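A protein chain is absent from this complex, but the other protein chains hold their places.
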Amino acid sequence: MSNNDSTSKQKVTSTDEFIKGLWRDNPVFVQVLGMCPVLAVSNTAENALAMGLATAFVLLMSNILVSLLRNFVPKQVRIASYILIIATFVTVTDYAIQAISVELHKSLGAFISLIVVNCLILSRAEAFASKNTIGRSILDALGMGFGFTLALFCLGAVREILGNGSIFNIPLFSEGYQSWIVMILPAGGFFTLALWLLIINALQTRKVKS
Amino acid sequence: MMSLFNLHKDSFKHGIHPPESKDDTSGLPIRQFPFAPVIILPMAQHIGTPSEIVVREGQEVQRGQLLAKANGYVSVSMHAPVSGKVCKIANVPTISGKMSLGIYLEAFPFSTQEVLEGNPIDPDTATPEEILQGIQDAGIVGLGGAAFPTHVKLKIPEGKTCETLIINGVECEPYLTTDHRVMLEQENDIFTGIKYLLKATGAKKAIIGIEANKQDAADHLSKHMPKGLPIAVKVLPVKYPQGAEKMLITSILGKEIPSGKLPIEAGAVVVNVATTAEIGRLLPHGRGIQERVITITGPGVKKKGNYLIPVGTPLRYVLEQVGVDQEISEVYMGGPMMGMAVSNLDISIVKGTSGILVFTKKDVDRSTTIYPCIKCGACVDACPILLNPSKLGILAKFEAYDEMASDYNLMDCFECGSCTYVCPSHIPLVQYFRSAKRIVRKREADKKEKVHA
Amino acid sequence: MSIVIAVAALGGLTLLLAIMLIVANKKLFVYEDPRIDKVEDMLPHANCGACGFPGCRPFAEALVQGRALPGKCTVSTDEGRQAIANFLGVDMGAEEKKVARLACAGGTNVAINRAQYVGVQSCQAAALVSGGGKGCFWGCLGHGDCEVVCDFDAITMNEHGLPIVDQDKCTACGDCVEACPKDLFSLQPISHHLWVACKNLEHGEAVLEDCQVGCTACGKCAMDAPDDLITIKNNLPVVNYAKNHNTQVPIQRCPTGAIVWFNDDGEPIKGKESKKIIRKGSRSLGNT
Amino acid sequence: MNTESLGSIFLNAALVNNFVLAYFLGICPFLGVSGKMETATKMGGAVMFVMLISSMSAYGIHAFLVSIDAPFLQLISYIVVIASTVQLVEMFIKKISPALFKSLGIFLPLITTNCAILGVALFQTSKGYGFLESVVYSLGAGAGFMLALVLIAGIREQMNFADVPNISKGTALTLFIAGILSLCFMGFAGLGA
Amino acid sequence: MLRKTLHISTSPHINSGKSTEQIMKNVVWALLPVVFFSIYSFGLNALLVIATATFASVLTEHVLCKLSKKKTTVGDYSAVITGLLLGLTLPPSFPLWMAFIGGIIGIALGKYIFGGLGYNVFNPALVARAVLQAAFPVAITTWHPAFLTDRFSTVASSVFTWPFMEPKFDVISGATPLSAFKFDGVTTSTVELALGQISGSAGETSAVIIILGGLYLIARNMMNWRIPAAVLLSAFVLSGALFLINSEIYPSPWFMLFSGGLMLGAVFMATDMVSSPITPLGLWVYGGIIGILTIVIRVWGGLSEGVMYSILLANAISPHIDSVIKNRVYGTKRKMKAA
């Protein structure tokens, strides 16, 4: 699960803190966290990107606040308090997105609200921000947030291209392309993520071998 | 399809029908086998403690003379199969590959081979205890193959009663015709033996179980049945492994032996016909076992037949006498379903040997490709213990031995080989189970040791 | 207006919940020694059982309760063990490192097979078929069950089908001891340099027929060894490790090299008079 | 607003619109705790229970928020109530059965952050279900979650004894199986109508 | 003196002589008449679609074996069965490129990722079809009429659609008997159904030939008779009960048995031993689940046909069936429950 940030007291450079979320500890491909939105709203590249950014925003804000309050909150009400913080920013984001575009809000559906329960955010708050300084927490949140967005985009792009023949709603193929509807369906979400993991697995085994 | 036929009441569930291959030898009468120049007698010929040697190197012995005495209760004595000289006492190879202490006996070439008489035991006056003692002194063990000391088996535990004595004349293994010939030729010994056994066990009746492919033996026995003895002959449908104790009891009595328990739970004791005949032949004279009937057959054998062979005859000598094909590739002691492969021709015939099979290269039909289990269920439909060999096999492949034992009754498997026989993927299931059982036993023993420590 | 309502509502709600949690926290509190978690974290998580406990967590519990000492964990490093010892304020209880030693040297270049085994390629399985077909009933079958079972890659089969233990990698978990159907492995303190690499209970020529490096029970090692260090039992030399065994004298005259000296790198050294083995390929199959 | 019968609410939530396989809710525990049948059933039970509780409390909170006209507090109140309740349950289990607590490990707190549970609360509100309907809905969703978890756990247990090629070992295989299961559940489409 | 190096092996030293490969080959033999009949009724279209699916399956099996550096397992014929059955469940005018992709998916997703022959949880052919159905729902539900006069000389244009392009269907037939019933309340006579004078997927149109193939395999003990028996019996009983309750809304049980893919599914697909349970009682339960689910989906579900989904769902349940329903082991009292 979460890497042992708490115990690793060795020197970690700031760039490391940022980069690890993008690749080495990528929340989706490596830690397999926050799967619900990853699978549910990655049916188009646009949704994926919007969702990723929204999550990254909430992650950033709550990491900051949690890190600020980390010495103030007693252990027993830790989870409840963190969730309060997260929920606040999710609600804020929810209204903000509604104010930007009702259409987008509709297509992201309940999953905006469900950012609250995205395992990624709570686990970062718990495992990282509650034990680290603001600066590090911000970097961590940015890294994880972008890593999450990147992964979502990877899925969204594949699913939209195959499932709809387009990317960001721009048709890629000539008239008459047969879209693979399965890719937009739940099953397609599972399959696409599995394929990505397969590819990563294959790359890694090759690396290990050589 | 099997279960359709299982409506038949006179049989156990499942089982298989391998080709019988008995025609080559079933019609051949038992013939005496020549004495080998040197007889090699391992002391570990039976289940239990090896016998304790009572002769010295260089000592001359007469046929039937005691060579070794029983070493404890689960042990039997051993007698000289030939008159001759003890030339060496040393480790001798056995079929398991293990060495066992044994006697090299050089036969006198021109001896009359007269057999010594001992203390006769009268079936009418002897007490059960005397009979059991006589059986142990005669060195009698199960000739059906397990070589378990018969007197131990016949001793009915406190609080149990033996209702039925079952005489096992089933001989369900392909190729073998030993018991078949014994039943045709030694009916009087068998009936005498039954008399002893009934007395020893206190059973009220005896049932001789015979498969339908030996109808002539059944008829023969029924015809010569002495008056006054409570014996019945029961002809059973042909199915492997009907000869196994559990299956036979189910077929004849319709009862099951609880898992991990002995036949006496069903009020029965099972004795092989050849064992019975031997008891009937030896006890009236107080003699000990010197020889037994063995079927020598298989595609690689020139002079197939049923032979009366002295115990301790080296396998190499036996094969040389009957003549074997140039291309021999595998030799088994016992039948093709449960017999053991021989790795060393220097081993000798023991009391438990019921057959010798010689296969040449082209007869060994061992497919080289082992497919993964396709869960066809053939093994499930074959296993007479109603296990799930498919699942057990998969678990064994992934070394989940504890799960095999705890969830899938591994320890109830008695290695009859039915599952392997039918498996279209040629998975060596029995072999898996044998190793698994060994490992599980070892682990349990270790565990016990730890608890004690 | 709505601000007031909202603040009041949410504040009230959280107040309610906080009280609930506080009460529950008091009523339902279960004490668990927090050190267990810490210690478990410091263990290598190999869950191998070499410590004699079913896994790392039970061992951690035992450590915290003082029922065991950190030294029992053979997998961890010295620093690791020391760290735990320091954390708990106990002695490390270091034990001498043990390694697995093989009591057989009969590779395919020196030992014959009597019969060709066909079937599942595993020692366990082969051992059940007439002992596996090897000339020497006690010898290594070479199908490598031990290699497979070793989680630490400490065992590799050499070109003659004999397992070679890497002393550095071996953690003395004992898995190979359990796996070998011929019981050829045992865990020995690393200071046991003197080693009898044979289990053949035969003696004399009978041994050599099956294996050129077997012990013929000639007794020379026992004769040369000081202070009754070695006795011959059941046709095999037995080293009494309770005595001073730090001597290479007994191996010198062994004609077959069945008794060896393991140097610090874990390489076996044979005596001067042992017959040299030149053959690289396998010995042909024996005749049955 | 809605005229569904209780039975069809249940069927819809459990099969047709299975929370895991059709709505992608609660995927993390679905992937994380489905390796073993035993933990899967326990987790399923725990989730069902928490769902029921949170659905009922959500119903109450919704009524309360409507009465004070503060819909914008919906999300935050739902989630704190659920979180606190779960924490309570967690303490309770730890007290009652340490073994159960141990086997569920870190996943008990993760139930809080299980999308499926908040999802039930949010959906029942947006569908305008009454109390009884909400309860049935949450039971259906819980049963569906349990079903999905148990199905995949059985398959994954079987996969422990399979020659799975290296590249598809682990999460990838689980996801593939989940995908196929999700296809299977498409067969239920229209059943709840 | 006798000197020979012997071979040693464990007992039993003889075997029944059956092999997996032989069983698979026989299934192919039993399937061939079904294939021929579908070619007879749908002409070149069916031939092309079935051949493509089979070719893709076999090719994928071979390539994947090579990629994972193993000996090719094409020789065990199981990939051929997968391909043939996939082809038989597709509409005859299905675009070839889609059939090809189906073949790849069946072997790669349905079989390879699980570890190949013997380890797959789901029926590979049906996994392929389920994916195709979800990916190309229109193409897979557009039926082609049987017995067109020019069926041996012309090929439907949709068959040769360019890869990745949407097919255009020229001759669209009426609905299958099931959808005709479901959406329009029209039933087709059982005789027509049994003899295949209907439209539908290539292989579902000839119940009689399918039954004969199944009987052949059962007679040779290469297929478990309990599964088709359980499927057909449970489907018959449930639909029969419904018919008795109200013959106005519910069709006759005979119609249910002989329409759609039930016969092909019950005889050739539910019987895939790898993805089905193993104990006799387990098989009855498994078959029963398939039969009942099929009727439930057909009658109350949104889809007109449910055989594929029923079998896949039952596949998913079969590990559970195996661990809960065990044989009563000789000498023990009750069935062992899962630990």
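Read from first to last, the chains carry the letters A, B, C, D and E; within each, the first residue is number 1.
The criterion applied here is as follows: a residue touches a chain if its C-beta (ideal position, glycine included) is under 8 Å from a C-beta of that chain, and two chains touch if they have at least 3 such contacts.
Note that contacts and distances are computed from a predicted model.
Q: Which of "ABC transporter permease", "Ion-translocating oxidoreductase complex subunit G", "Phosphoribosylformylglycinamidine synthase subunit PurL" or "Pyruvate dehydrogenase E1 component subunit beta" is the UniProt protein name of the chain not shown?
A: "Ion-translocating oxidoreductase complex subunit G"
Q: Report, in label order, the displayed chains that the undisplayed chain touches.
A: In the entire complex, chains touched by the missing one are A, C, D, E.
Q: One chain isn't shown here. Among A:19, A:69, A:167 or A:195, which residue touches it?
A: Of all options in A:19, A:69, A:167 or A:195, contact with the hidden chain holds for A:69.
Q: Out of D:31, D:53, D:73 or D:178, which touches the unshown chain?
A: D:73
Q: Of the residues A:36, A:80, A:155 or A:193, I need the one that contacts the missing chain.
A: Counting the whole complex, the residue in contact with the absent chain is A:80.
Q: Touching the absent chain in the whole complex: find that residue among E:33, E:240, E:280 or E:302.
A: Hidden-chain contact among the options goes to E:302.
Q: Touching residues of chain C against the unshown chain: what are they?
A: 2-3, 6-7, 9-11, 13-15, 17-19, 21-22, 25, 29, 34-35, 38, 89
Q: Contacts of chain D with the missing chain: which residues?
A: Within chain D, the residues touching the omitted chain are 1-2, 4, 16-17, 22, 72-73, 76, 80, 127, 189-190, 192-193.
Q: Just checking the interface: what residues of chain A touch the absent partner chain?
A: Contact residues on chain A toward the absent chain are 43, 69, 72-77, 80-81, 84-85, 87-88, 91-92, 95-96, 98-99, 101-102, 106, 163-164, 179, 181, 184-185.
Keep in mind that, in the parts below, only the chains that are shown with their structure count from here on.
Q: Using the contact definition stated above, find the chains touching both chain B and chain C.
A: Per touch definition, common to chain B and chain C: D, E.
Q: With one step meaning two chains touch, work out the least steps from chain B to chain E.
A: Between chain B and chain E, the shortest chain-hopping route counts 1.
Q: So how far apart, in whole Å, are chain C and chain E when each is placed at the average of its C-alpha atoms?
A: Here the centre of chain E sits 52 Å away from the centre of chain C.
Q: Between chain A and chain D, what is the separation of their C-alpha centroids in Å?
A: A distance of 21 Å separates the two centres.
Q: When you check chain B against every other chain, which residues touch at least two of them?
A: 340-343, 345, 366, 372, 428, 431, 434
Q: Enumerate the residues of chain A that touch no fewer than two other chains.
A: 80, 84, 182, 185, 187-188, 191 - these are the residues of chain A that touch more than one other chain.
Q: Using the touch rule from the top, collect the residues of chain E that touch chain B in their complex.
A: 1-2, 4, 6-23, 76, 115-119, 218, 221, 224-225, 273-274, 276, 278-280, 283, 322, 326-332, 336, 338-339
Q: Which positions of chain E touch chain C when the two form their complex?
A: Going by the criterion above, the answer is residues 3-10.
Q: Contact residues on chain A for chain D in the complex?
A: Contacts found on chain A: 1, 32-40, 79-80, 83-84, 86-88, 90-91, 94-95, 110, 113-114, 116-119, 122-123, 182, 185-191, 193-195, 197-198, 201-202, 205.
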